[in-house]
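Structure in structure tokens, see below.
Excluded from the complex is one protein chain; the other protein chains are retained at their positions.
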Amino acid sequence: MIKFRDVLVRPDFAEDAAPILSVPQLALGEQRISIIGANGSGKSTLLKLINGLVLPDTGTVDVDGRDTAKHGTAVRRKVAFVFTDPLSQLVMPTPLEDVELSLRRTHRNRTDRRNAAMEILTGFGLAALADQSIYQLSGGERQLAALASVLAVDPDVLVLDEPSTLLDLKNTLLLRGRLASLPQQVILATHDLELALDSERTLVVDSGTVIYDGDPPAAVDYYRKLCAGIRERMP
Amino acid sequence: MRGRAHLISAYVPGRSWLHRAPLLLKFLLLAAAGITVLSLPGALPRTAVLAVVVVLHVAAGLPVRKLVTPLRAMWLFLLVVVAYRWWVDSPAGALAVVAALLTCIYAANLLTSTTETQRLLDGLVAAVSPLQRFGADPERFALTISLMLRSIPYLLGSLHDVRDAAKARGLGSSPRAIVQPVIIGAVAYARQTGDALAARGLGEKEQ
Partner (left out) sequence: MPKQSAHNRNLVASDVVGGSPAAGNAPRRRSWNGTDLALIGVFAALTAASIAVPPIPAGNILGVPITLQTMVVALAGLVLGAARAFAAVGLYVLLGLVGLPIFAGYQGGLGVLAMGSAGYLLSFPFAAALIGVLARPALRRVRKLTTLTTLWLFAAATAGTVLTHLCGIAGMMLNGQLAFGAALVADLPFVPGDLVKNAAAAAIAVGIHKAFPDLLRRPR
């Protein structure tokens, strides 16, 4: 269970400016949660608060009772984060080495680690690409490799920031199928309303606040109307 | 940690007994060679030890070129040493100093040429492990080594690009113009890597 209490995040070096995000009260317990909202609405900040990549200026965020400010390391072990661009996620030059990096803590023995990494890559259909340079992979393959590496640390919660933005339809469908089969709690921000509908609960974020929170179809509908309304108001 | 170690390596593949010998044994032999040659006075015995090391080098199937490389790297220093020792001492004195230097260098080359880089690094991490009680952290040490090895090709590329760009702008370019973009890129690259590690909960000390 993830809990936000009186959370305020202000922009850096501008303590008096309007907050980037304000979340007075929020509890996220569902297995599949999606977050939608315009660019710059505060979606990413909301996600980063969950694993302590961003800390609130006031208020607290805790994951299973652990405060992200006090137990950042422990929280990041539980909550893994998937970036939009897999190239910023992959640390090592090949998928195999990258998964091995994730397995370092759990598999001390080199051969065990190698075997476990191959097993994980095989599960993602990436066995043939294990030793390829990550730069030679297609966008979809890269996103899968990044997902494989992140899941290899065996997190309880997976947070994804617009995971389908760089993917074509085929790869998006592949990703959706993969996400649906995960045992982890999944929280993702997306512009892809189809992907948003794959959840039990959807939050709509606008100008740094959660303005709708509920059933995915109703939330998507609300968001559509919100965007249309904004467009009508513009000349 | 596996990584690009093989890209930057002095290893010469082979199947000689030196290639197969355990790392610790090779290390002890290296230490023995150094201590022997430095404790023996006089040009003749030292040259004899040097000859043994050279024979081992050839016996391990290593190319003769590997004996010349260090000479090329330090010829100026050797020249100064020979001239100076010859002048204050004698030709034999000069030979004694040079023989000792070359023995140490060639013996160390034997170790690095017959051991895969990855084994050397594993040995290093293993050597650090007993220091755990003093706060050393072999896991994060090994992680930092892999981060270093994976960064070398990237940085070589970026140094190359920036040099070309500076050349294109003409000879007037200062070292600053060449190096500053590389360093900015390197810091940004390190931060991105740090974020990627944090996203997986890696690299932080156990609490």
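Order of writing sets the labels: A and B. Residues in every chain begin at 1.
Everything that follows uses one rule, which is that contacts are C-beta pairs under 8 Å (C-beta built on N, C-alpha and C of every residue); 3 or more make two chains touch, one makes a residue touch a chain.
None of these values were measured; they are calculated from a predicted model.
Which of A:48, A:104, A:178 or A:201 touches the hidden chain is settled by the complete complex: it is A:48. Even with one chain removed from view, subunit B keeps its contact list with that chain: residues 5, 8-10, 30, 34, 69-70, 72-74, 76-78, 80-81, 84-85, 88, 97, 100-101, 104-109, 111-112, 115, 117, 120-121, 123-124, 134-135, 137, 140, 143-152, 154-156, 159, 163, 171-172, 174-176, 178-180, 182-184, 186-187, 189-191, 193-198, 202-207.
The definition used in the following text is that only the chains that are shown with their structure count from here on.
Between the Cα centres of subunit A and subunit B there is a gap of 42 Å. By the touch criterion stated above, subunit A contacts subunit B in their complex at residues 51, 53, 71-74, 76-83, 88-93, 97, 100-102, 104-105, 110, 149-150, 153, 155. Within the complex formed with subunit A, the subunit B residues making contact are 2-4, 122, 139, 142-143, 146-147, 150, 153, 192-193, 195-202, 204-207.
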